[in-house]
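Everything below concerns the one structure shown next.
In this view, the complex is presented without one of its protein chains, the others remaining in place.
For clarity, chains are labelled A and B in written order, and residue numbers in each chain start from 1.
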Amino acid sequence: MEKQKYSRRFFLSTSAMAATLAFIPVGVKAFYNNVKKLVIPLKEKMAIKLSINKAKYNLTVDTRTTLLDLVREQLDLTGTKKGCDHGQCGACTVHVNGQRVLSCLTLAATVQGKEVTTIEGLSQGSELHPMQQAFIECDGFQCGYCTPGQIMSAVGCVNEGHTHSVEEIKEFMSGNLCRCGAYNGIVQSIQKVAK
Amino acid sequence: MGFFKRKHEPKKVPEGRVEGFYKVTGSGKYAAEYKLENVCYAVLVGSTIAAGEIVDINTDNAKDIEGVLDVLTHRNRPQIPAFADEAKAKRAGFSLPVLHTNKIFFRGQPVALVIAETLEDANYAASLVTVSYKTDQAKVDFDKEHATVPIAATGKERGSMDAWSNAPHIREQAYTIRNQVHNPMEMHATIAVWDGDKKLKLYDKNQGVNNVQQTISRLFDIPPANIEVFSEYVGGGFGSGLKVWSNVPLAIMAAKQVNRPVKLMLTRPQMFTLVGYRPQSWQNVRIGADANGKFLGILHQAKHGTSVFDNYGEGITRISRLVYNFGNLKTESATVPLNLGAPTWMRGPGDCTGAFALESAIDELSYDIKKDPLQLRLDNLAVINDPDTGKPWSTNFLNECMTKGAEMINWKSRNPLPAQTKEGEWMIGYGVANGMWFAGRSKASASIIMQKDGSITVQTAMTDIGTGTGTGMQNIAHLELGISHDKIRIKLGNSNLPAAPSQGGSTGLSTISGAVAAVCDALKMKLAGYASLQDAIYKDAKPESIVLSDSGIAYQQAGNHLISFDKIFSKENLQTIEVEASSGPGEERQKYAFCSGASHFCKVRVHTKTGKVKIDRHVCVVDAGYVVNKLAAANQVSGAAVGGIGMTLSEEQVVDSTHGCFIGGDLAGYHFAVNADAPIIEVDFINKIDPNINPSGAKGVGEVGIIGAAAAIANAIFHATGKRLRDLPITPDKVLLAKS
């Protein structure tokens, strides 16, 4: 049963090993290839049911697919941004069950049964969410690439109640890097909404 | 894909940038976000040595992975036509390695490109490519290498160095800055789509679509008209998008190889090696003054790193030639080839580095003389003429920036002596420094398409990397035409639109505002032509005698001889009215020198026991001519100041000379400022029109917000602690170990 997970083709894993093998007679090499094998793991697919922005999705995903790559590459929800892919910038922030989290460090298959909200699902119908409105009014962005993550995080920051002072907002928004440095407007947007 | 083409029109969009709605809803498409049928993914494999050559490369294991379509290496990649022979390669002006050689020049250099059905497949397969190398000795240690590189004069010497060798006050110091990396939040990405053999679509992250178009045209021997570059939304640049990097030709090669659209997005670590950085630098400044603090002379020497395959020079010493009056001046520079990736222009290139040394040296001198560093600067500013060319400044209000900034931060309250003000275990200090940037302008084109209802679309190929270009264009069109904002759409960032230069060096708005003004005039004249068929008064109309509004065209004043747009359109049976115009700098550039200026003021607190530096206040007052959009301009300046805070206190791409590489190349290892690092930045403008620079009177703001910021902070740290820190970044360890 385990076998089915692997390709039938055998292969060597390192060039160092290949180099060593260059000095070994062909027959022995073939034998070696068969015995000292590293098998190719085949990708694992899973059928999953997700709820994203209140829409239901029945999908078959590679177990490796992150929530971030799923929404961006397969569902055309490109509002969620990839800024580092390693949990170091906050651009991919989404809400899972109302909590702000990083979609780059979340496997898509692990959010079954949970409600995922991306920037595309933040506003209700044709109305902008107050935080989106505030970001426009306070010019809380420049290039706009970190903006969806900032906004999702800002909504989390307000919901968590970390808005008592400029310093507190700044600390609790420090998980969202903005290389344009539009921090003035980001803080002002949050103050406006938190009022 | 214009900024105003909304999928779901909201009931009420708050006022703000033209593209604001798309940015806050995530619906604006950045390079890697276009949905294309049959797209596949490419992932780059970088070299793990810094110098040498590839002996063998094994891609079999990678190719065995399910979903892998191909793996390109220098052995099997499709030929880039321009690299067919040496002469062609030279002409193409593209020196970056793109799998065309087995030679390795830096660690991280692309050695293979894995193309697969999915990103997951491609990423995994990329980890299975193995390469064996012959390793050569790599040069990566700038400190070691620069000592061996001779320095040479740059720019004309003024007066003589001997003339002030006996000056009452002379200060000579060396200043160093480590490698710093742009790291825009959007990683460089390209989707390449071939249409047959000779047509190409590129969805690409860059700061100039026409530059990409021209470069790729030369490399692949395709007419520019056959290449369409889409860059409507650009997630920051700071200079990294001014050059076409290897990811673009590589994606094009891959798309050719597999005959499918290919998406290639760099990883964040690759952003540290493949798309430029601000090179490490060493500077020496000798500055002299008389007993009253009048500057007598300056020697400014600078060296900085470059790559071994592509010499890059930035004018670090330029700033010393511009801001203050130095009767005697000598500037010298050199570049130091290293086995690192190619450096490039990064926000305020050259001047940002130079200003740290110049403005620190002036500060040191001020304490030697015991003269207020603010007054010392004011007394020596060259606000009338550009000291280098002798031409009068068109406008230069740097003195007003200084005065206003001093008021804002309450400079008067500062104790003139350093290391005097304590709050518990914190020491408090104030610092000042100036920044200046040439106010450049290039030629650009723009067009307007008018609809029957009087709404217009103003368009140009220029990108908006976050500066607010589109909003500025809308404001200018509104001012020129009188048509209300909500009837003016903006379309940007496509190479099929009227040509424009790359957006960089704070020239974007200055350049495009001229084109917008020109095309607005062209529209007026075109409308006047149609109007004259109905009312003879329009026959000899000039642009200034035409008044447009949402209701139509009028003569000399609103409502006078009014003809509605509808009437013009129906009478002449028109669907749209289209005009295009170009505008560029003229002879004003012969008469005047142009600059933007900024004064930075900083209040810091420094913890005596831990070396921690906290910026309490940061004030920046800017002379940027007429401010077209105060909110966006202030955002630019405060953002640049935040960049300056990172540059000063934490940004460093560490080089490990033992292993010949950058260390910790990711956003956890490279610390640019987070929200909590910056106070609310206080920004103000002089806001006086520059009557000569362009029709809008606006000068650029993007660079001056960072040029000088580092020195203001370092000077404040000195004032707080009595410790002079001359090596950026000023991390807590350096503060702690420094002697006062």
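The definition used in the following text is that a contact is a pair of C-beta atoms (placed from the backbone, for glycine too) under 8 Å apart; a residue touches a chain by one contact, two chains touch by 3 or more.
In this section, contacts and distances are computed from a predicted model.
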Chain excluded from display, named as in UniProt, from "Xanthine dehydrogenase family protein subunit M", "Heme exporter protein C", "Sugar ABC transporter permease" or "NADH-quinone oxidoreductase subunit H": "Xanthine dehydrogenase family protein subunit M"
Touch criterion as defined above, residue of A:76, A:127 or A:160 at the omitted chain: A:160
Contact with the hidden chain (one of B:259, B:560 or B:610): B:610
Absent-chain contact - pick from A:77, A:102 or A:116: A:102
Residue among B:123, B:375 or B:582 touching the omitted chain: B:123
Interface with the unshown chain - residue positions in chain B: 48, 120, 123-124, 127, 425, 607-612, 614, 646, 649-650, 654, 656, 658-659, 661, 663-664, 666, 668-669, 671, 673-677, 731-733, 736-737
Residues of chain A (touch criterion as defined above) contacting the omitted chain: 5, 41-44, 46, 62-64, 66, 85-87, 90, 93, 99-102, 104-107, 109-110, 153, 156-157, 160, 162, 170-172, 174-177
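Keep in mind that, in the parts below, only the chains that are shown with their structure count from here on.
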Contact set on chain A toward chain B in their complex: 7, 9, 11-16, 18-19, 40, 42-43, 62, 64-65, 69, 72-73, 76-86, 88-89, 91, 118-120, 123, 126-128, 132-133, 135-137, 139, 141-148, 151, 166-167, 169-171, 173-187
Of chain B, residues touching chain A in the complex: 8-11, 13-17, 19-30, 32-33, 35, 56-58, 60-61, 64-67, 118-121, 124, 128, 130-132, 182-187, 233-238, 265, 267-268, 465-468, 631-632, 634-636, 638-643, 666-668, 672-676, 678, 680-681
